[in-house]
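So that we are looking at the same thing, I have put the structure below in structure tokens.
Yeah, one chain of the complex is gone here, protein chain that is, but the others are all in their spots.
What follows is chain A.
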């Protein structure tokens, strides 16, 4: 039962208020893309033991989708941010790098 702060309404939302959307920052591959690209976009998910970027929707709150960076082992949340950002905000990256030296990055 995670708690994640919704970056839109500021509510510290409990998992029962949220719906999961799995891995964040996927690049969509549509018609004309190669089988490999489409397969990777559609089916290959990171599921790391460690820092993970995820999509969540504040479904039973403001209804907005947002992104969260958290550690799947310690459950530490490094931050949440709007779904429109193409990459994680610099301060979240800095926080993760400081806490997880040698972290390979979000891509």
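Rule of thumb we're sticking to: contacts are C-beta pairs under 8 Å (C-beta built on N, C-alpha and C of every residue); 3 or more make two chains touch, one makes a residue touch a chain; residues count from 1.
Simple rule for what comes next: contacts and distances are computed from a predicted model.
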{"item": "Undisplayed chain, where the name is taken from the UniProt record, one of \"Aspartyl/glutamyl-tRNA(Asn/Gln) amidotransferase subunit C\", \"(2Fe-2S)-binding protein\", \"Sarcosine oxidase subunit alpha family protein\" or \"Cysteine desulfurase\"", "value": "\"Sarcosine oxidase subunit alpha family protein\""}
{"item": "Residue numbers in chain A that touch the chain omitted from display", "value": "1-4, 14-15, 19, 21, 28-33, 35, 38, 42, 55, 57, 59, 63-65, 70, 73-77, 83-84, 99"}
